[in-house]
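Starting off with a structure, shown below.
Every protein chain but one is kept in place in this view of the complex.
For reference, chains read A, B and C in written order, and residue numbers begin at 1 within each chain.
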Amino acid sequence: MSVLDLITILFTGAGTVFFIAGTAGLLRFPDTHSRLHALTKADHLGLGLIAVGLAVQVASPLLALKLLLVWGLAVLAAATTSQLIARVALPPHLERQKENAGQ
Amino acid sequence: MMPLAFDLFLCGLVLAVAVAAVSGRELFGSIVFFIVYGLLMALAWVRLEAVDVALTEAAIGAGLTGLLLVGASARLRRLQAPEEETGSRKARAATAIACLSIAGLIGAAVLLLDPRAPGLAPMVDCSLAESGVGNPVTAVLLNFRAYDTLLESTVLLVALLGVWSLSDERSWGGHGGLRQYARPGGVLATFGRTLPAIGLIIGVYLVWAGSKQPGGAFQGGTVLAAVWLLMAVAGVADAPRVSNRLLRLGLVAGPALFLAIGMAGAMAGDFLRLPPEHAGNLILLIEAGLTVSVAVTLALLVVGPPQRDLPHGEPS
Amino acid sequence: MTEMPVSSAQLFGLCGAALIGIGLYGFIAHRHLLRRLVGFNVIGSGVFLLFGSTGYRRVELGADPVPQALVITGVVVAVSATALLVALIIRLAQLTGSARLPEESPGGGR
Partner (left out) sequence: MNTWYLGLAAILLLSIGAALWRVHRGPSAADRMMGAQLIGTGGVAVLLLLAAAGGPEAAIDVALVLGLLAAFASVAFAKTATRSGLGDPESDAEP
């Protein structure tokens, strides 16, 4: 087994672990916002580690770039949706701070 | 062994999600399950090595259907359409049994199919060289069975006419959907400005790639439609008025071009027959037109009938 | 793979058959039209999956492009039909205040 293979196994394995941790958090954490916190770890780190782990294996740099673009898109999506969902799930007594926070 | 186990697990997941989508007590939950279902279907198509279909399913299931159904459920809630559950337990049990037996019969038919039947793949392979493209699916769509595709693009237009005909008279000629708002400089607006550039590249890439590898006008067009819808939702671009000339040109460009090329074939002896020496370029031309038309038509279909612009944007 | 009791193609075909049944149940058992629409779409994708799986019976020949092309056509037509139905359902709700067919509403329509 080459060093590259070892790196791949390490990275993809770690990424999967982050996914499992994220899912466990989504299931176990008590309220919406802490679940959101768990979710973003899986999005950013889980997919990122898997993409990097696979990117070192592919033959063409274009394909590696594509893999990283997939990750970049997921990060962009996760950052946007977590922000929006967090706002939607804001408890009523914090609603008034919205305007101030929005400046 | 491993691949089969994976497929078995995937099928189980698909079925569980489907059951949840049709039987859940709550409408919104059922819609979220349906969005997840679209994603799992894309995985299933990849397992069947039908990547062209997977691309279509991913773009439609993850992009358009979600937008459409989530929007519809919210509008129904605003209209206070009551959400009730129904039917006696007995009637539901009888329905379940009937549906189960239908599924069983179809399943038995699946098992009776000849597992070694070669299908049409060898035939397509034989003629692929004269189709003008290297991707067999594109060859079938735009050359061997161009009829289907021409009629399909027309069906999209007819569906759009149906949607437009639901607007009331005063709203005719108005913008599709209502004007959306996003806080300037906010997350939503930033997202709506960042993503379209990447989406445009991916959409065009899919069309361009479609002649050699999975991709094509429908996949690319759907991605472009979704990107445009995102811009509309993020308040970056208003949906245009339905009376807009340019818009209407975009709607008919693909089918019209397709039909014209088909008619040219008819002059030369055979309707929709592409001469092998020009087939590649002609297909590229038709695909370019179809991409624009599919993108515009699907986006307008999701946006819905034209609305009068209300002063405060309150939905009627 | 040929030694297995079922092949992947058969597995997905059976899955498609089951989806048709599940979707049909949703289509019949619900009164709310949006729920019916979800059922209708599940039936459709079950048919597509069943059809697509028939093109994967001889793996060594590659996936059959003809079912794939027809399914792509079908998926796009299905989404346009869904959009039309959504527009119809919303219009119905605007006019009657209910997302059910008039003859199936508790008061027999308004």
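FYI, a contact is a pair of C-beta atoms (placed from the backbone, for glycine too) under 8 Å apart; a residue touches a chain by one contact, two chains touch by 3 or more.
These numbers come from a predicted model, not from an experiment.
**Student:** According to the contact rule at the top, which chains on display are touched by the left-out chain?
**Tutor:** Across all of the complex, the chain we cannot see touches A, B.
**Student:** Can you tell me which of B:V223, B:V236, B:L257 or B:L282 touches the chain that was removed from the display?
**Tutor:** Only one of B:V223, B:V236, B:L257 or B:L282 touches the chain omitted from view, namely B:V223.
**Student:** Which listed residue, B:R75, B:R145 or B:R241, touches the chain dropped from view?
**Tutor:** Looking across B:R75, B:R145 or B:R241, the contact with the absent chain belongs to B:R75.
**Student:** For subunit B, enumerate the residues touching the unshown chain of the complex.
**Tutor:** Residue positions of subunit B that touch the missing chain: 2-3, 5-6, 9-10, 13, 16-17, 20, 24, 26, 28-29, 32-33, 35-36, 39-40, 42-43, 46-47, 49, 51, 54-55, 58-59, 62-63, 66-67, 70-71, 73-75, 78, 178-183, 186-189, 191, 195, 198-199, 202, 206, 209, 213-215, 219, 223, 226-227, 229-230, 233-235, 312-315.
**Student:** Determine and list the subunit A residues touching the chain excluded from the picture.
**Tutor:** Residues 5, 8-9, 12-13, 15-16, 19-20, 22-24, 26-27, 32, 35-36, 39, 42-43, 46-47, 50-51, 54, 57, 63, 66-67, 69-71, 73-74, 76-78, 80-81, 83-85, 87-89, 98-99, 102 of subunit A touch the chain that is not shown.
Just so it is clear, only the chains that are shown with their structure count from here on.
**Student:** Measuring from the mean C-alpha position of subunit A to the mean C-alpha position of subunit C, what distance in angstrom results?
**Tutor:** Roughly 32 Å, centre to centre.
**Student:** Hey, what residues on subunit B touch two or more of the other chains?
**Tutor:** Touching at least two other chains: none.
**Student:** Considering only the defined contacts, which subunit C positions touch subunit B in the complex?
**Tutor:** 1, 4, 6-26, 28-32, 34-35, 37-39, 41-42, 45, 48-50, 52-59, 61-73, 75-77, 79-84, 86-91, 93-94, 97-99
**Student:** Touching subunit A in the complex: which residues of subunit B?
**Tutor:** Where subunit B meets subunit A, its residues are 183, 186-188, 190-191, 194-195, 198.
**Student:** Hey, which residues of subunit B end up touching subunit C in the complex?
**Tutor:** Subunit B residues touching subunit C: 3-4, 7-8, 11, 14-15, 18-19, 21-23, 27, 30-31, 34, 37, 41, 44-45, 47-50, 52-53, 56-57, 60, 64-65, 68-69, 72-73, 75-76, 79-84, 86-87, 91-92, 95-96, 99-100, 102-104, 106-107, 109-111, 113-122, 124, 136-137, 139-141, 144-145, 148-149, 152, 155-156, 159-160, 162-163, 166, 216, 218, 222, 294, 297-298, 301-302, 304-305, 316.
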